[in-house]
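The complex appears here minus one protein chain, its other protein chains still in place.
Up next, chain A:
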Amino acid sequence: MSTVLPTLRYSAEHEWIDDASPAKIGISQVAADTLGDIVYVDLPEAGSTVTAGEACGEIESTKSVSELFSPVTGTIVEVNAEAAENPALLNEDPYGAGWLFTVEVDEEGPLLSAQEYAEANGGELA
């Protein structure tokens, strides 16, 4: 079963966010496992603004494409170029090396605790 990291919070669209400033954002293992082998990620540019609940990129696997939604409103600080270069990192280490971008948060969208997210999406807290 897919792991849900207890130290993070999650959006209903399967993004995770940590409590650092700027905040780091990625996709959950539940999402990565559902998508299958991820082969391409399209990320917002550093300096651009994102809006909570709105699409800010794309994640493409061999089987499907999903939009990437920003869980917060704010300004992109840094983008994980390594994940863009090697998208398999999202499958291998979604909560670590497969992070996507950091953002200076102006306003949070609706976020779930790890437990709420795991219950809603069939993940395993670990």
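Basically, a residue touches a chain if its C-beta (ideal position, glycine included) is under 8 Å from a C-beta of that chain, and two chains touch if they have at least 3 such contacts; residues count from 1.
In the analysis below, contacts and distances are computed from a predicted model.
Undergrad: Between "Nitrogen fixation protein NifU", "Aminomethyltransferase", "Carbohydrate ABC transporter permease" or "Ferric reductase-like transmembrane domain-containing protein", which matches the UniProt record of the unshown chain?
TA: Missing chain, per its UniProt entry: "Aminomethyltransferase".
Undergrad: Of A:39, A:77 or A:97, which residue touches the hidden chain?
TA: Going through A:39, A:77 or A:97 one by one, A:39 is the residue touching the chain not shown.
Undergrad: Looking at the full complex, which residue from A:46, A:65 or A:81 touches the chain that isn't shown here?
TA: Per the contact definition at the top, the residue touching the missing chain is A:65.
Undergrad: Touching residues of chain A against the unshown chain: what are they?
TA: The missing chain touches chain A at positions 34, 36-37, 39-40, 42, 58, 60, 62-65, 91, 122.
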